[in-house]
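I'd like to ask you about the structure that follows.
Excluded from the complex is one protein chain; the other protein chains are retained at their positions.
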Amino acid sequence: MAIIHRYEYRVRYADTDAGGVVYNANHLRFYEIGRTEMMREHVCSYKDIEDLGILLPVTESYTRYKAPAFYDDLLIIETEVAELKRFSCKFNYRISRDDGEDKPRLLARGYTVHAAITREGKLIRIPENILNGVSKLIDKQQKR
Amino acid sequence: MAIIHRYEYRVRYADTDAGGVVYNANHLRFYEIGRTEMMREHVCSYKDIEDLGILLPVTESYTRYKAPAFYDDLLIIETEVAELKRFSCKFNYRISRDDGEDKPRLLARGYTVHAAITREGKLIRIPENILNGVSKLIDKQQKR
Amino acid sequence: MAIIHRYEYRVRYADTDAGGVVYNANHLRFYEIGRTEMMREHVCSYKDIEDLGILLPVTESYTRYKAPAFYDDLLIIETEVAELKRFSCKFNYRISRDDGEDKPRLLARGYTVHAAITREGKLIRIPENILNGVSKLIDKQQKR
Partner (left out) sequence: MAIIHRYEYRVRYADTDAGGVVYNANHLRFYEIGRTEMMREHVCSYKDIEDLGILLPVTESYTRYKAPAFYDDLLIIETEVAELKRFSCKFNYRISRDDGEDKPRLLARGYTVHAAITREGKLIRIPENILNGVSKLIDKQQKR
């Protein structure tokens, strides 16, 4: 599978900490940006899903931090669908930065797993049209 | 009037930025902590107010930053009611740090103004029992 | 004077709170984005200023919140230079959202004041070339 969606994010003072680097929790915020914009471009907006009364909270998150990101860095957030099930899905992410080398330098990679639930917190099947949209996205990824 | 409520807050890496100091937006988070705990101790919890279907969003905020707060500082958040009206109230705050001098060093001071609204966003009178509770708190402040 | 710089910002879940709206402290983060991008476009990047050993911490911040911003809103952050002195400057901001009306709906407006200091915390004159750059920007604003 190949990363299919790419989004640029500028690091702000607000994202950094006194160690001079991006604070570790903020990578999960970058993941939110990545999957939101990938879904918007290829399937539908999260707001559309929300309007169906469905939430997709994170049930698992993982990050491997390889190198620090700094203030004013223009980060590249890459996102792909890693797995799609009836009640859940998984996304992979890569955070990198173009340092002028052959290819961007990988700063961190990670994943999140999401469950589809109602506003009352009960598991619910991901609606057919969204399942289809995400399946097509997986097909596109595999062709790359 | 005299500041009546005092709450200690430990600065985390998460609160700081690459300038090595607490990021300016976080002072508004400290204000939330200050007024929430003052209300809980002297009147009622925000959750109780919420359960009445009333929200108290911030309509105005101001901060004068006088000196930086650093990682691991034990900040003192002082809060007082500055003004109480039918549909709104105002709180004053002081953020300081004990540097071992005669009195804590003032790092920042500010205020927030809040309006009482329903979940639908309509202005609503602050309920009588809360008004009374806050009035008594103002009395206590003036006696100090 | 007229607002000269405009920047779009997409609201994330990370920016909102359980009241269903953008949390009040995040407006100060939007201001950081606005002034940073205005400076980058018209004068120089903050990183360039930092490289001169000069920091521009916020010494005052004010916000008047007029209407809530919601999840996934595409906010418009408008920034202008309000005042320029030897050791300090002031920026004005407007946060609005295009609701399909004649003009965007104003959600909040505010300002920040900044002092120029060294890494050791001493006041320092804003360097001549930056003063000039910002002065030209003020000229451009006044001609609009």
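Annotations for the structure displayed:
As written, the chains take the letters A, B and C, and residue 1 is the first residue of each chain.
Definition applied: a residue touches a chain if its C-beta (ideal position, glycine included) is under 8 Å from a C-beta of that chain, and two chains touch if they have at least 3 such contacts.
These numbers were taken from a predicted model, which means no experiment stands behind them.
Among the chains on display, the ones the left-out chain touches in the entire complex are A, B, C. The residue touching the chain not shown here, chosen from A:Ser61, A:Ser88 or A:Gln141, is A:Ser61.
Counting the whole complex, the residues of subunit C in touch with the unshown chain are 13-14, 16-21, 23, 25, 70-71.
In the full complex, subunit A contacts the hidden chain through residues 19, 21, 24-29, 32, 55, 57-66, 68, 112, 121.
Interface with the hidden chain, as seen from subunit B, comprises residues 12-14, 29, 32-33, 36, 45-47, 50, 71-72.
Methods note: only the chains that are shown with their structure count from here on.
Among the chains, the centre nearest to the mean of all shown protein C-alpha atoms is found for C.
Chains joined by the most contact pairs: B-C. Because subunit A and subunit B share one sequence, their contact can be compared position by position; here over half of the interface residue numbers appear on both sides. Centre-to-centre spacing of subunit A and subunit B amounts to 35 Å, using the average Cα coordinate of each chain.
In subunit A, the positions touching at least two other chains are 13-14, 71.
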